[in-house]
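This report refers to the structure that appears directly beneath it.
Here the complex is missing a single protein chain, while all its other protein chains stay put.
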Amino acid sequence: MPVPEKFGGVVPPVCTPLTDTYEIDVPSLETLIRFQLDAGVHGLFMLGSTSETAAITDDQRKQVLEVAVRTVGGQVPVLAGVIDFSTAQVLDHMRIAEELGVDGFVATAPFYIRPSQEEIVAHFRALHEATSLPIFAYEIPPNVQTSIARSTMVAMAREGLIAGMKDSSGNEGNFRNVLLDTRDVEGFAAFTGAELTVDAVLLMGADGVVPGLGNVDPAGYVRLYDAMRAGQIDAAREEQERLCRLFGIIWQGAGRTGFTASALGAFKTALMLRGVISTNVMGRPMTRLNDEETGRIREILAATGLL
Amino acid sequence: MPVPEKFGGVVPPVCTPLTDTYEIDVPSLETLIRFQLDAGVHGLFMLGSTSETAAITDDQRKQVLEVAVRTVGGQVPVLAGVIDFSTAQVLDHMRIAEELGVDGFVATAPFYIRPSQEEIVAHFRALHEATSLPIFAYEIPPNVQTSIARSTMVAMAREGLIAGMKDSSGNEGNFRNVLLDTRDVEGFAAFTGAELTVDAVLLMGADGVVPGLGNVDPAGYVRLYDAMRAGQIDAAREEQERLCRLFGIIWQGAGRTGFTASALGAFKTALMLRGVISTNVMGRPMTRLNDEETGRIREILAATGLL
Amino acid sequence: MPVPEKFGGVVPPVCTPLTDTYEIDVPSLETLIRFQLDAGVHGLFMLGSTSETAAITDDQRKQVLEVAVRTVGGQVPVLAGVIDFSTAQVLDHMRIAEELGVDGFVATAPFYIRPSQEEIVAHFRALHEATSLPIFAYEIPPNVQTSIARSTMVAMAREGLIAGMKDSSGNEGNFRNVLLDTRDVEGFAAFTGAELTVDAVLLMGADGVVPGLGNVDPAGYVRLYDAMRAGQIDAAREEQERLCRLFGIIWQGAGRTGFTASALGAFKTALMLRGVISTNVMGRPMTRLNDEETGRIREILAATGLL
Partner (left out) sequence: MPVPEKFGGVVPPVCTPLTDTYEIDVPSLETLIRFQLDAGVHGLFMLGSTSETAAITDDQRKQVLEVAVRTVGGQVPVLAGVIDFSTAQVLDHMRIAEELGVDGFVATAPFYIRPSQEEIVAHFRALHEATSLPIFAYEIPPNVQTSIARSTMVAMAREGLIAGMKDSSGNEGNFRNVLLDTRDVEGFAAFTGAELTVDAVLLMGADGVVPGLGNVDPAGYVRLYDAMRAGQIDAAREEQERLCRLFGIIWQGAGRTGFTASALGAFKTALMLRGVISTNVMGRPMTRLNDEETGRIREILAATGLL
């Protein structure tokens, strides 16, 4: 399904289930996608940070998109992350993804090369020239080191290089400024990646949310989104606060593992405990959460009504 | 040529010349490699950060290695950078590079996933298990965000997971501690990536240098290395200081471009001015240095005896 | 006026007007305080970061508190910032401030010494033992380098070492977690220092706001606070968005000056243009905004209804 003119809602960045030998666990991925669709999400973001794109091969990226496009079957837009160093590689990912039938792209600032703001614009301009599909700019400085500055984001929106953005900076003040600056750019769709402040940023005027935690509880995020759209602030806050408590799962492995492995591993562990996917195996060198950590996640799921 | 038991010396990270259409400029690459060999370098490091590995495709990586192995013809060891997110991709790069006949690998800490120290060790252990060729750990926190801690580096050296290291942290104090901690690890080869302090770190006991600036003046770095080996401290310092002045080329584009594009672009521009390669084109989204910047680089080359 | 059991509302961090010779401009300070009181603020925070406490002498700190206590005359609580390196100096500031009649203290994590979380707790415990007045923890990592971790903040609230907090981290997700974790700590008052997201954090359950921009438009922040308290979400958002546009004044000097001088200088310049204080002189080495920058601030004030 093409990205609609007024795009918004809940668009989870879908986890990538793996087998014990680090292959894509296709049946689990299919189940996970249907689990998301059944919950009423408004789109799916494959190959994001949460998808462990940084820990799978190029062939596996392709396989994930094939499964997604086939399983979704046009019910909602499928966005493909094209996360890689720089223009050359991203263009390669885009070409392949477009052939596989995705509906749009999500691209970060280039990394490793530590680009200037001018170079970020040049990057997105090159991507834009290579496709007629919508491109979403993915602001995630903790992972790529460089921020897409407010002025850069707004200029790219005005020039039509990007159709929207996902903000995972955690900097809500700056995000609000971008929201205000792009309010008159028709069709520009601004998503937050922050799981804990969805009610707040929808209040500010954001169009949707791309919550990693949405893998575990897509229905919760859809309820939260619907409540805000209906002006039911108190109901939304109550749902959001439950999701904040659920978010406690992400710190259970931290210290033993890096923070990324702890957070993404928690999503997979929770999905395993909920019976959606088969294992909580992580892409190497990340390691799966252990029994003790899994036990604590089970408790949190129970306390938040998910087990 | 296999990496020798006592490896050391000058091992430049070779630039990747490009054509106006962003293809590998094979004749220029061949000339550049011969320019390095003629200067007496002790090895070549292809596909490093200086090589713009972050701005070329996987096919182009392969092409660069083919050219290098063929052109070097066994005269010195050829090391292949296998810079990528995580274990799965790096293993793919290693397999291909090994088939092409390289003599060793250079690998960074995983990035984007922000690994723990334990995960860094797991990463290098997986790489080690996949090859019998030597692996060098590449410490470059400004590009990959995460430091390989002193204790991690030393543990990996003792376990035999790595045959050596390249330190591009700029933290000479920590590097010295690693040098002292690994002095009794037979065959461990410690290189610095710092262009400005080669005499100093050789004094401390480092085995060699991997200077980006060595692209432009490999003979200078060989003279510097030889002088230190001969105990001619004053001659070495004089050569080093000339190279420090030459290093001034790297800031000419900064501000307009990112720092990476400014530095790597300066190396290419200087090589172009010296007649070694054909253009100073950079991988996208980086842009080549302009005429004014090129003019200032010409002046510095003249002032340091290279034009 | 003592800090009430249920403290909240708008508590601006008051600018410190200076003369051309860097003395406290007492008449301007008195006028500014009355300007705040007339707007209906719920407390005043003297000697905060916005007050240029980092650019005035200890004698001038004393003078500011004397003027504030006298001018406020018990109408609202007067909080005194006690910003300094470590325990010894902060205790000295507290003793003096308490003698001058302030109603509570605001203290940051120690800085320059880069403390551990345990040392942060030890610091606040020592402060708490030295006074019966309420202490507010001031989370401002951009200025002091160290974050007061969520778990530290919550533990200090539960132990009663702190009566509340001001969050100037810009990390609304973490702030929300602290709000949820302290919801059952009776009387704990959580303020945000973020000017752009006041409606959002009040929605989350925060008790009030300490806006630097409140110097310029205290009535606007009071209206915003009142609207949120009355459940008038749309009216609140409209007011907040006007204040977001007004906040544009803070970048007019940036680049020429550091960001701090640009922001605090903009507050002073706007107050000067509004006729509240006499000059926009800054504490050295910061310099006042120039005529061109002042002109742009005048335009923003006009566009947001303040001139």
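Each chain gets a letter, A, B and C, in the order it is written, and its residues are counted from 1.
The rule is short, and it goes like this: a contact is a pair of C-beta atoms (placed from the backbone, for glycine too) under 8 Å apart; a residue touches a chain by one contact, two chains touch by 3 or more.
The structure presented is a predicted model; accordingly, all values stated were derived computationally and were not measured.
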| item | value |
| --- | --- |
| Chains shown that the absent chain touches, full complex | B, C |
| Identified contact with the non-displayed chain, of B:V26, B:A39 or B:L196 | B:L196 |
| Options C:E30, C:E66 or C:E119, residue touching the unrepresented chain | C:E119 |
| Listed residues C:N143, C:Q232 or C:S278, member touching the removed chain | C:N143 |
| Hidden partner interface residues of chain B, rising order | 170-173, 176-177, 180, 194-197, 199-201, 203-204, 233, 237, 241, 244-245 |
| Missing-partner contacts on chain C, residue numbers | 22, 49, 52, 54-58, 60, 83, 85-89, 92, 110-116, 118-120, 122-123, 126, 142-145, 255-261, 283-287 |
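Definition applied: only the chains that are shown with their structure count from here on.
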| item | value |
| --- | --- |
| Any chain in contact with chain A as well as chain C | none |
| Chain at the geometric heart of the assembly (C-alpha centres) | A |
| Per Cα centroids, the chain farthest from chain C | B |
| Approximate Å spacing (C-alpha centroids) for the pair chain A, chain B | 35 |
| Multi-chain contact sites of chain A, meaning residues that touch two or more partners | none |
